[in-house]
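A short worksheet on the structure shown next.
Partial view: only certain chains, each at its native spot in the assembly.
Chain IDs A, B and C follow the sequence of writing; residue 1 opens each chain.
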Amino acid sequence: MHENKAIVLATFGTTVETALSGLLSIRRAMTEAFPQIPVRMAFTANQIRQIWQRRAQDPIYLNTHPEVPDEILKVQGVLAAIANLQDRGVDTLIVQSTHIVPAEEFHDLGAYVRGLTSISTMKPRWRPFKTIALGRPLLGSYHLQRPYADDIRRAAEALSDDAALARDKKAALVYMGHGNHFFPSGGLYLEFAARMRQLYPDVLTLIATAEGFPDLDDILTDLCHHGVQRVILKPFLLVAGEHAANDLAGPEEDSWLSRLTAQGFEVTPVLTGLSQCPALVQIFIDHAAEAAADAGVELH
Amino acid sequence: MHENKAIVLATFGTTVETALSGLLSIRRAMTEAFPQIPVRMAFTANQIRQIWQRRAQDPIYLNTHPEVPDEILKVQGVLAAIANLQDRGVDTLIVQSTHIVPAEEFHDLGAYVRGLTSISTMKPRWRPFKTIALGRPLLGSYHLQRPYADDIRRAAEALSDDAALARDKKAALVYMGHGNHFFPSGGLYLEFAARMRQLYPDVLTLIATAEGFPDLDDILTDLCHHGVQRVILKPFLLVAGEHAANDLAGPEEDSWLSRLTAQGFEVTPVLTGLSQCPALVQIFIDHAAEAAADAGVELH
Amino acid sequence: MHENKAIVLATFGTTVETALSGLLSIRRAMTEAFPQIPVRMAFTANQIRQIWQRRAQDPIYLNTHPEVPDEILKVQGVLAAIANLQDRGVDTLIVQSTHIVPAEEFHDLGAYVRGLTSISTMKPRWRPFKTIALGRPLLGSYHLQRPYADDIRRAAEALSDDAALARDKKAALVYMGHGNHFFPSGGLYLEFAARMRQLYPDVLTLIATAEGFPDLDDILTDLCHHGVQRVILKPFLLVAGEHAANDLAGPEEDSWLSRLTAQGFEVTPVLTGLSQCPALVQIFIDHAAEAAADAGVELH
C-alpha cells in the first residue's frame, strides 16, 4: 500500500438504501483499479449525512438494515474524510467527483480542494498536503488538454445500451438531468443529447432537467414534432434516488411520467442510475487516473 | 464628481474602426447614466491593444484616421486602467463586463478583480481598494438574487427589432454567437434562442457559435426541418468586427453566409453588433447600476 | 450547549507524560470559562501525534499509563480536529493558539485557519464555516485594537511569582524561550524581559532562546556585567517537556544549567512550564474570549 496516498470519492450521497449499490459499485471499481490505494467514500450533502448519523445510532434501523455497510453508516463529508486521512499521514490525494456536470456542486468541491491546498506552512516540510488532485465530473470540465467535448462523446458511447433499448422498443429516449436554476449547465446536457443522436441516429434522444433549462416542455414540443409515440424515460443521474422515485416516475400529476402519459405517450420508466452502467463507471475511474497523471501522482 | 469612484468598461476590443462606434456608444451611455463618475474604456485583448499602441505612434495612421478618439488610441488593459485610477485616489470601482456570456473571458476578468481586491494591507486604511464590483455580462452570471434566466429574457426583449425584421421578411432569424471549445457556454445561447422563440412565436430564432457547441450544422438541420426558405443572419456579438466580416459574412466557402447560401437558403446578413441596439446597451448600464447597488456603492 | 460552536486549543503537544498536566489545565480552565462550548485539544506537531497514535495501540503502554486520558491518546491535528467538528454541524470555531510568540508556528496555524475559511461555496448556506476566529498567542500579535505591547505587559504581570522567587533568593531570573533561526521573534522575548525589569526593578530578568537570537552568550555577558552570583533558570515555554529536560537542565555540557554553572553561577533550575501558572493560563482564556468578541461570536 502507498501509505501517504488515498482516493476520496466525493458524491452527493443518498438516503435510499436501494440506491447505495450504485455508489458502492463505483467505490469497488475504484478499489479494483487501484488496489494499492485506499478509497474513501464521502457524501457532500449535509442533510443526507445527518440522516445517516441518526440511523447509525438507531438500534432498530441497524437491526432492520444489516445490508448497509459501515462505510455508509459512518460516512463523512469531504472535509472530514480528507482531514482524517491527513491526520494519519496521507499527504497526496485524488478527490474524484462523481458529479455529472461541472456545475454548482463540482465548483463547491473545487472550493474545498483549493482551500485545503492553499494551506502553506513556512517550512515546506510541514505542509499538510503535497497534492490534492481533483478528478473531473462525467461530462468533463474546463481543461485545455482534455476537452469536455471528448468526455461527452465518451459518456454517449458508454450509454449504447440505452439507445439499443429505445431502438428495440421503437421509442424515443428521454433523460432527466438534474439542472440548476442559477448555474447554467443546460448546454452540457443538450450537447450530450446531440452527441447521442449523432452516435445513434435511429433513436431520438432528448434531455431536460428537473431544475432550470432545458425543461420538459421543450421535450414535449420536440416529441410531438417528431411524431413520437413511445418513450423510454430514464434518470441521467448517478443513482436512482429521490429524484427518480418522485420527480421522474412518481404518481403525482407533475411527475414526468404523469405529464408524458397525459400527453398521450406510452412511457416506460427505467429506474436505474448511471452508476449501474459499468462502462460509465469506468469513465470516473479513468478521470481519477488522469487527474493523478496530470498531477504527477503514481497510483500503482 | 465623486473623486474616489470610477467605472471601467471592460471589453475585448476591436481593431476595426467602423466597429468602434458601438463600443463608444456604450461608453457614452454609461457616462450619461452616471454623470458624476468617470468612465474608462479598457480592452482586454493584448494583441488588439498592441495594434492600437503601434497605430498611436504611426503618423500616417493618425493623419488618415482623425476620427479615432484618444481614448481608443491610448486604451489600456483592465489592470493598467484600474491601477492608474487607483494611483490618483480612486478606491471604489465598478468594472462592467461587456461580455455576452459568463464564460472564459468573464472568468478571466473576475480573476483580475479578485486578485486586486485580495490586496489586504495590515492597516485597513492603506488598502488600495475599498470595493471593486464586477457587473455581470449580458446574459447574466451565477447570482442568487439576480437569476441569469431573467437576464436572458431581458436580452430577448431588447432584440424585438430583430424578430420584427425576420417576421417582415418571412425569414428565420439566425444568430452567430462566439462560443468556446473548452468552456461550455452553449446552453446560454440555446436558452436565449428558446426564449426568443417563446417571446416571438411566429419567428424561428436559432443560434450557433463560431467555436464549439452548438455549431452551424445543428442549425442547418433545424432550418430544413422547419421548411425555412429565407434567413436573417446576424452576429450575436458586441460589435460587428472581424468575426462578422469574415466568419459570418465573408466570401470564403466556409463562412456562414456561403454555407447557408450553398444549402439553398436566401440569406440577408445584417452586420451590426449588439452594441448598436440602445435597449441592449441599457442592460449593461443596468448591470453596472446593480453591481454598484449590491456592493453598497452610490453612483449618483 | 451551543450545538454549532466549539473551541479548538491548538498546542504543539508533548510526549512527556508529566508535562500533560499543564496542557490539560489550560483545557480545563477553558471549559470552566465557557461551559456551553465544547473544547477540543489539538497537537500541531506531526511527530508527537504519531507517537501518541502508536502508544494508543500499545497495550503495555496503556496498562502502565492509566493516567493518560483519552483526549490525549486520540488527539488529532488542528485540521482533523476542526473537520470532525464541522462534520457534526459545528460551523463557528475559536481556534486558540497556545504559542508564546506570533512566529513560525502561529503563522502556520493561521494558514490552516485562512485555508479553511477561504472555502466559499456558491450558495452561502453550504459554506462549511461561518467563522473561524484565531486567538492570539501569549505575547500578542499584529492587532491594531489590541497592541502586542499590552499582551507583553500582562504576561509580565502574571509572572510576578517568578520575580518574587528571584528576589527572595537574591538571584537573577533567566528564562529560556524557544526562538527560531529563520523567523525573527527575539524582539518579543527581549521586550518581555525589559518589561519584567521595569515591573520588578529589583530583579534582573534576562531571556535568551534555544534557537536563534538572542542566545545564552548575550546573557552571560550581562550577568557578569551586573555582578550576578545566583540565577533562577526557568523555561519560558508552555510546558516543561523535552527542551526543559535536556537543553535547559540536562546533564550535557552544553545545557544552559551546565554552561551557567561552569561560568561560576549558582543556578537553581525551576522546571515548570508557563501553563502551570494560573494567571498566565487566564491570558489564553481571555485571548479566546477577545477573538470571539472581535468576530461577533457569543460564547455564553
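Rule of thumb we're sticking to: contacts are C-beta pairs under 8 Å (C-beta built on N, C-alpha and C of every residue); 3 or more make two chains touch, one makes a residue touch a chain.
Only a predicted model underlies this, so the values are computations on that prediction, with no experimental measurement involved.
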Full count of same-sequence chains in the assembly - 3 placed in this view: 4
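Please note the rule applied: only the chains that are shown with their structure count from here on.
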Equivalent interface positions on subunit A and subunit C, same or different at half: same
Chain centre separation (subunit A, subunit B; CA means) in Å: 34
Chain centre separation (subunit B, subunit C; CA means) in Å: 57
Euclidean distance of C-alpha centroids - subunit A vs subunit C, Å: 46
Residues of subunit B engaged with two or more neighbouring chains: 142, 144
Subunit A partner contacts - residues on subunit C that touch it in the complex: 46, 49-50, 53, 76-77, 79-80, 82-84, 86-89, 104, 107-108, 111-112, 114-116, 118-123, 126, 128, 182-183
In the complex with subunit C, residue positions of subunit B that touch it: 122-123, 142, 144
Complex contacts: residues of subunit B adjacent to subunit A: 102, 104, 142-144, 147-149, 181-191, 194, 212-214, 218, 225
